[in-house]
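So the structure is just underneath, and the comments pick up after that.
The other protein chains are all here in position, but one chain of the complex has been omitted.
Up next, chain A:
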Amino acid sequence: MKQSPLLENMIEALRCLPGVGRKSAQRMAYYLLERDRTGGQKLANSLAQAMVDIQHCQQCKNFTENELCVVCANPRRDHSTVCIVESPADVIAIESSGVFSGVFFVLMGHLSPLDGIGPEELGLEILEKRLVSGDVQEIIMATGSTVEGEATAHFIRDMVEPYQIPVTRIAQGVPMGGELEYLDANTLARSITERRKLDF
């Protein structure tokens, strides 16, 4: 059945969300119109404002409405240690661990030539500017443990090498609460090749 043009537009607009097909979009639209108009209005205003005002942080590329994000603007953070991650969600994950007090650089992806993502798309020239400034003392590579994540880490390591800044990689292996018999062979192999001395 043909819907009214406004409703049709709303359903089409909601379909831009990941994993939302026509049926789900229709359900969301009806829900907002029937039961939560205030919520819908709030969503519309928030979306309109965010789409205009939210940009990338000039230092780390994370999302922010200011020139610098809250992490980069915080003088109490250790600006000499830069942790490189693939996405803003990774920043949240590392922040929630509570052990990192440095700053971040968000690649917004990883090298994937088959998807058309090369070094330019990752904004590595912004990172290089920070390296040139001489303030960075350590780079922590926290890209994913995938073929693409490893390749991205290696590319950045090659880029950082002339600046003689130590590059470290987050440890990889057995997760907390993990039982060896349920681990995949690759993870187990890596945990054995990258084993460390029991010195605690």
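Operating definition for what follows: a residue touches a chain if its C-beta (ideal position, glycine included) is under 8 Å from a C-beta of that chain, and two chains touch if they have at least 3 such contacts; residues count from 1.
The criterion applied here is as follows: contacts and distances are computed from a predicted model.
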Open item on the list: So one subunit is absent here. Using its UniProt record, which name fits best from "Electron transfer flavoprotein small subunit", "Sugar ABC transporter permease", "DNA repair protein RecO" or "Dihydroorotase"?
Closed with: "DNA repair protein RecO"
TODO: Would you mind spotting which of A:Gln55, A:Thr146 or A:Thr168 touches the chain that isn't drawn?
DONE: A:Thr146
Task: Residues belonging to chain A that touch the chain removed from view - done: 18-19, 111-116, 118-119, 145-148, 150-151, 154-155, 158-159, 161-162, 164, 175, 182-187, 189
